[in-house]
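Handing you a structure now.
Missing here: one protein chain of the complex. Every other protein chain is in place.
Coming up: chain A.
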Amino acid sequence: MASAAVSTPLKSHAGLFSSRTAGGRMPLTPSPRQRQATAPVSQNLDSSPFTPERKSADISRPSSKSVYGGNLSSHFAKASSRSSHRDSPKSNIARGVCTPRKALELGVSDFTLVGTGNTKSSSSKKTSLRQKTSKTTVTYGADRFIPNRSNSSAISNAGSGKLDVTDKQRAKTSNTEGSAVLSSATDDAIAALEGLNINDEEGATYSRPSPNTIAYQDSLANACGVNLNTRILQFKPAPPESSKPIDLRQQYNRPLKSANTSSAQFRRRVATAPERVLDAPGLIDDYYLNLLDWSSGNQVAIGLERNVYVWSADEGSVSCLLETSPDTYVSSVKWSGDGAYVGVGLGTGEVQIWDVAEGQKVRSMFGHDTRVGVMGWNKHLLSTGARSGLVYNHDVRIAEHKVAELVSHTSEVCGLEWRSDGAQLATGGNDNLVSIWDARSLAVPKFTKTNHKAAVKALAWCPWNANLLATGGGSYDRHIHFWNTTSGARVNSIDTGSQVTSLRWSTAYKEIVSSSGFPDNSLSIWSYPTLVRNVEIPAHESRVLHSCLSPDGQMLATAAADESLKFWKVFEKKAGSAAGVGASGSSGKAEMAKQMTIR
């Protein structure tokens, strides 16, 4: 086609094709200048960057290459047809007729003739002469162009390779071809090719194989996307998952400052120093126990070895509620909803209920054979989770207190939380399971979630969205997962980077605070649902074991393995709203020492 453009008035066809080839393929770049330089006939230049290829005697190859651009299948078809028909001029003609280009071209037959000539070495002057005679009728540039043919296609490939990615893969193959080409082409275009400087020796060696062989290898390699001298290597590990779907439209409309810095301006200020520090000597460093709770009556109960102490946040006074028999220890404490009673789980499996105002034991409930590490109240129901993996529901009003046995966990239950309306119960265990129970049917869990890779102690129901449950995994897992407990779907996840020992939702802000064990020993406040970490407070010297929120939701108490109990004003109400409600009532605070010992 190109030669048609060059030597006959059919230029317009070339233009037509070139516009197609160029169409959309290389909109931003001008054709590389060396291509122009090599093209001996200037009228080609604007018609198509691929025109030199069209001069090729090897008709179908370059033509289809340029016409079909990166279409591998067409290369395949072409490659195979060429391999079978290469030596027969007739079949060449027939094949040529099949190509769509032919249908458009008037000078077709001439080119098929040229094509037959090409089976001989194209760089031979004699050949070109012969070809010229054979097609005298046709073109005049012919003798000039023939030497270039098979080779000039390579030149143009070289030039177009930048744009045509399929061509690029051939890299070295076509390079060698190109050099052979160039060496022969230099006669025609020495001046233009100054910068090219071909190694003549190399050119000679490479020119030895028949051009068809080269072309065949070339197109075969091309078609298969294989290059003999380069390898395409992929970094095999899968890239990390994106934490959430992204809407780019938001991104483009973002303020110039990055998300972190801009949000910092609007971010709530959180006091990073504790409001108060209390010693908690003898606090058992055991992840599976739950030894701290804050009642609705603003009293904090903490289990220290064999004793339960109650600290009144209003008055700052401490009293020892009970001491167990020397053969056991306190493994869990939990205030009833009204703040009048505290449930105490013991290492023996016994569960006691104490009236705090009276300082007297109300009753003992037996049933568990193993220590009771976690408890939860739902009105008159007390749920207890034991090391055996069993969870019992006790109706504390009646003699036959055990009303349900929840069988799901196979290892120690360490997390248990009733939803505020009492319709659902979430339990987490050392078997890495999260079980979500429907209060109406406790035979089997409604959902059992296996996503955590370590024990699940931290459980928290969202106060503003009853369907939302947050669960945090242990040191091997380090994730917080958020669940829709109606559908059972996981809606969000955070990798916190350390063991999650407890989770508490803010009641006033759309935030959740997590406490960490190894290695951070910190408190982190995350906004939800953006999951941005608003602040990380280095809270304790060793892992934070328990946390609980004050009844007004402003203050967080944390107990850690460093045997201290700290109070943090993490969810302080905005200035202007009523201050000093409950929690560390301002009156008590003033009188209290910054440090005091509970016992």
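Going forward, a contact is a pair of C-beta atoms (placed from the backbone, for glycine too) under 8 Å apart; a residue touches a chain by one contact, two chains touch by 3 or more; residues count from 1.
As a working rule, contacts and distances are computed from a predicted model.
**Q** Which of the following names does UniProt give to the chain that is not shown: "Protein yippee-like", "Histone acetyltransferase ESA1", "DNA-binding protein" or "serine C-palmitoyltransferase"?
**A** Per the UniProt record, the undisplayed chain of the complex is "DNA-binding protein".
**Q** Tell me which residue among A:K236, A:R269, A:R440 or A:K574 touches the hidden chain in the full complex.
**A** Only one listed residue reaches the unshown chain, and that is A:K236.
**Q** What chain A residues would touch the chain not displayed?
**A** 24-29, 32-35, 70, 157-159, 161-163, 165-169, 171-172, 174-175, 178-179, 194-199, 202, 225, 228-252, 254, 257-261, 495, 497, 530, 532
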